[in-house]
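Of the protein chains in this complex, one is absent; all others appear in place.
Labels for the chains are A, B and C, by order of writing; each one numbers its residues from 1.
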Amino acid sequence: MADARALVHRRAGLRLWLSAGWIALVAAAALLAPWIAPHDPLAQDLFLGRLPPFWMEGTEPGYWLGTDSLGRDVLSRILHGARIALIVAVIAGTLTCLIGATLGLLAGFLRGWVDLVISRLIDIWMAFPPVLFSILLIAVLGPGLTSIIIAIVVIDWTRFARVVRAEAMAQGAMDYVASARVAGRTRIGTMLREILPNVLPTIVVLLTLEMGIAVIVEAILSFVNLSISTDDPTWGGMIAEGRTSVHQAWWVLVFPLVTLFLTVLAFSQLGEGLKDRYDPVLQ
Amino acid sequence: MQLLRAILQRLLTTAITLIGVAVIVFVVVRVVPGNPIAMMLPPGATDEDIARLTAQYGLDKTIPEQFLIWARGVLHGDFGTSITARQPVLDLVLGRLPATLELSLMALVIAVILGGIAALTGTRKRDTLTEAGIDITNGMALSIPDFLWGLLLILAFGVLVPIFHISGRVTPSLELPFTTDFYLVESLVRLRFDLWLDIVSHMFLPALALAIPLAAIIGQLLKQSLKETMHLDYVTLARTKGYGENHVILREALPNAILPTLTLVGVQFTFLIGGTVIIERLFSYEGLGNMAIDAVINRDLPLIQGIVILFAVIFTAVNLVVDLLYAVLNPRLRHG
Amino acid sequence: MSFLQVTNLSARIKGSDHRLLRGVSLTVEAGEVRGLVGESGAGKSMIGKAILGILPRAIEITGGSILLNGTELLTLSPAERRRLIGASTALIPQDPLTALNPSRRIGPQITDRLVDILGWSRSAADARATELLDEVQITDPTRVLRAYPHELSGGMRQRILIASAFAAEPKLIIADEPTTALDVTVQKQILKLIATMQARHGTALLFVTHDLGVVAKVCQKISVLYGGLVVEDTTAEAYFTGPAHAYSRALLAATPKYTNPEASLLPIPDAVIAAVQADVDAYDRRVP
Partner (left out) sequence: MTDLLRITGLHLSLPDLNRKPLIGAAPRIHILKGVDFAIAKGEIVGIVGGSGSGKSTLARTLVRLLEPSAGTIHFDGQDISHLSEAALRPLRRRFQMIFQDPMSSLNPRHTVAQIIEGPLALHDVANPSDRMREALDAVGLGQRFATRHPHQMSGGQRQRVGIARAIALRPDFIVADEIVSGLDVSSQAQVLSLLERLVADLGLTLAFISHDLSVIRRLCNRIIVLDKGVIVENAPSAEVFDTPKAAATRELLASILLPEVGADWQT
C-alpha cells in the first residue's frame, strides 16, 4: 500500500510539474511574443507562401515552422495566438467558475426555492447544444474578445453549478454540518466555513478544466469564422485555415493543433495535479 | 402509483424546460443585429419590398406577439418558413435529422464498445500496469474535446494514412437509390454493401471523434463502479462458491455496476449530440448541425428556432429514455 | 488429524513490511466450532479469507500451510483450489444487505453453486433450495425463492445466506461476523439458527467475531488474536472462567456485562498492551 501510494504521488507530482511547466511556457510566449517572434505575424509575402518547416526541402532560413498560404510565419502566429488563448482561458474560466460555483453552492446547500429555480435554469440550459448556443450568442453580440468571454460564461456556468450543487448536497447531509449548527454557526457561515473547503478541490479541478475548454471554444468560434477580427492571429483561426489546405500544407494545421492540444491537456491535468498535491484529505 | 407520479413529474419538468428553451431562443434570435429580410433581397430592393416581406414573415410585430403566433403554429406542427431556403422549417429539419441521428448513434455504439472494453479489461487486470495504462489513456481521451479529436483524426487517417473519407456523408458521384434519409440503415436494408461501406467510411472518423470522450467517460465510470462492486460481499460469496474471475465480473458485478453508469452516460450522450454541431462542420457532414451554423450565419431566424427546439426535444427524449432504461434494469423499481 | 489445520500462516501487504498475520496456527476438528476473537486489525478475518482464497490482491501469504482435510491449499492451482473450496466449504458473510446480489432472484443465488460447480440437475437443486428455506424457518419458500433481495428484511436475508451456506453440505463453514450488522433483537435468533444448523449437519465452523458474548454462546474452542499473533488458544469453558493470558483477561474485562457493571467496560491497561505488543515485536525480531 505504502508503495502504491508513493507511486501515485510521484505520478501526481510529475503531472503537476509537466502541466504547470507547459502553461508557464505558453504564458511566457504570450507575454514576450512581440520580442521573441521572428516575424510580424500579420506580414504577408506571397512569394514565401506555403514554406515547409525547417527540416524539409525548400525552406527559407528563419521560418522555422513554415508559412501559410499567404506567406505568414506559422511560429510567430502561434506565439501571438497564445495571447488571446490565455486571456480567454483565465478571464472566462475564472468568471464562469465564480458564477457557476456560487449558484451551485447556494442551490445545493440552501435547497428550497433557491434550488428549485437554479435547478430549473440548469435543466433549460442543458437542453441547448452548447456549441450552437455559443455561435448564436456571438452572432448576437458581434465578434470580439469580450463577446467570446461573455458567451463562454453564459453557456458554461452550468458545468460548475451542476457538479458543485451535487457535491454541496452530499456534504450538507454530513453530521459535521449538524455539528456546526449545534455550535451555533449561521447558515451562510456554515456554507463558507464548513462546506466550501470540502467542495473547493472539486472546484479547482473544474476551474482548470474550464480554462482548457475556454481555449477550445475560442478555437471553435474562430473555426466558424465568428471569433475575433480575422486579422488577429488565433490558434483556432490558424486551424481553420490549415483544415482547408491540409492536403497541400499539413504544417499549417499541425503546429497550432499540437499547441492547442498540449495546452488543453495541460490545463486539465493541472487541476488534478493540484488536488493530489494540496488536498489535505489525500495527504 | 409511485412510478406514475414520477412520470407525471418528469413530463411536467420537461414541458417547463422546453418552454424555457423556446422563450430564450426566441428572444436571443430576435436581438441578432442585421436585418435578415434585407439580406435575402437582391441589392436595389426598395424599402417597400423590405417592409412587405418583413410583414409577410411577421417580423413587424412585437416580440411577445411574434412568440404567440409562432407558438400557436408550433402546436399545429408549423415551425414557420425558412427565410433563405423558402421552405417549411419542419421539412428542412426533418430532412437533415436522420443524418445527425445516424452519426450520433454510431458514435454511441463505438463509445459503448470502446468504453466497455476499457472498463472490463481494467477491472480484470486491476492494480496492474495494464490498468494504469488504461487510466492514463482514459484521462487523456477525457480531457480533449471532440473538436480536437476530429482534427487529429483528419490528420492521421485522412492525410497521413488516408484510409477514410474526411468530408461529406457519401461520395457525391455515387447514384443513390434511397427513399429515406437514413442512408446507413437503408443501404443495409437494400443489401447495397458497396454504398454501406462508402457511407461508413465517411461517418467513421466524425463518429469516432464524438465517441472518444464518451468512451473515456464510460470506461472510467464503469470501471470505478465495477471495482467498487467487486469489493461487495455477494461477489466475494460467489468466489467462495467456486466461480472464477470472468464469471464473477460478468455475471455478479456487471449488471449492478451498469446502473450508476447509465444515468451519467445519458447526460453525456446529450453532450455528444450537441457536439455534432461542430463535428459536422469539421467533416462537412450534411446534418442538422451543419445546417444550424449556416442558419446562424445567414440570420435565418425561423430555421434557427426550429433546429434549437429540435435539439432540446432530442435531449429531453434521451433523458427520458435513460430514466426508463434505469427503471427497467433496476429490480428495485421493477418489482415493488 | 484435524479437518482444518492452519500452521504458521503469515501474510503481509505486498511489497511492504507491514505484517498482517504472524505465524498463525490453529485447528478445527470435524463438527467443532472455533471462535476467532480480536479487535479490528488483529487479523481475524484475514485468516478466514486466506482459507477461502479471497484475500485482497494487495495481500500476499508469505509462509505457512493450510491443510483442508489433508490437502494443502496453498500449493494448488487457482482453478483446483476454487473447485475444492466451492465443493467443501462455505462462507456466511457479515452484512446480509450487501451479500445478496440485488439484481438476481433469491432462488438462483442459493442453487447456482449446486448446478454450476457441483453438476446437480436444476430440479434437484430447486428442491434442495425449498428444503433448505424450510430448515431455516422461512414459511413461504416458493415466494421467497422468486423474490429479489430488496423485498426481504435483513433478518430474512441472513437466513437465506445461512441456507445457501449449508446447501452443498460443506464440511467447513466460515462465519465472518454474521450477526454484527443485524438489529439487536434479531441477533440472538440468527445465532441460535446457526448453532442449530451446525449441530444438525455436523459441520465444522470457524466463527470470526469481535463479540465475546457471541463466542460464549456458540464456540467450543477460542483463538484470541492480537496484531496477527495468536495470544491464546483455549477452550471456551476455560476462557470464560479465567483466561490465562493477560491480554485475553483485559479484553474480557473491557466487554460490557450488565450483571456486573462495576467489573465490566474497564479500559485495557497500557501495561497489558505494552506486554502483548512486546510479543509481536519479539516475533518480528525472531522471524525476519
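Assorted remarks:
Please note the rule applied: contacts are C-beta pairs under 8 Å (C-beta built on N, C-alpha and C of every residue); 3 or more make two chains touch, one makes a residue touch a chain.
On a predicted model such as this, the values are computed, not experimentally measured, just so you know.
In the complete complex, the hidden chain is touched by one of C:14, C:83 or C:257, namely C:257. Mapped onto chain A, the footprint of the missing chain covers residues 174-176, 178-187, 189, 193-194, 197-198, 200, 279-281, 283. Against the chain not displayed here, chain C makes contact via residues 39-40, 183-185, 187-188, 191, 210-217, 236-237, 240-241, 250-252, 254-259, 261-262, 264-268.
Keep in mind that, in the parts below, only the chains that are shown with their structure count from here on.
Rounded to a whole number, the gap between the C-alpha centres of chain A and chain B is 23 angstrom.
In chain B, the residues that touch at least two other chains are 127. Residue positions of chain C with contacts to 2 or more other chains are 58. Residues of chain C that touch chain B in their complex: 52-54, 57-58, 78-79, 82-83, 85-87, 89-91, 93-95, 98-104, 109, 112-113, 116-117, 147-148, 150-151, 161, 164. Residues 13, 16-18, 20-21, 24-25, 28-29, 31-33, 127, 139-140, 142-145, 147-148, 151-152, 154-155, 158-159, 267, 270-271, 273-278, 281-282, 289, 292-293, 296-297, 299, 304, 307-308, 311-312, 315-316 of chain B are the ones that touch chain A when the two sit in their complex. Of all the residues in chain B, the ones that touch chain C in their complex are 126-127, 232-234, 236-244, 252, 255-256, 329-332, 335-336.
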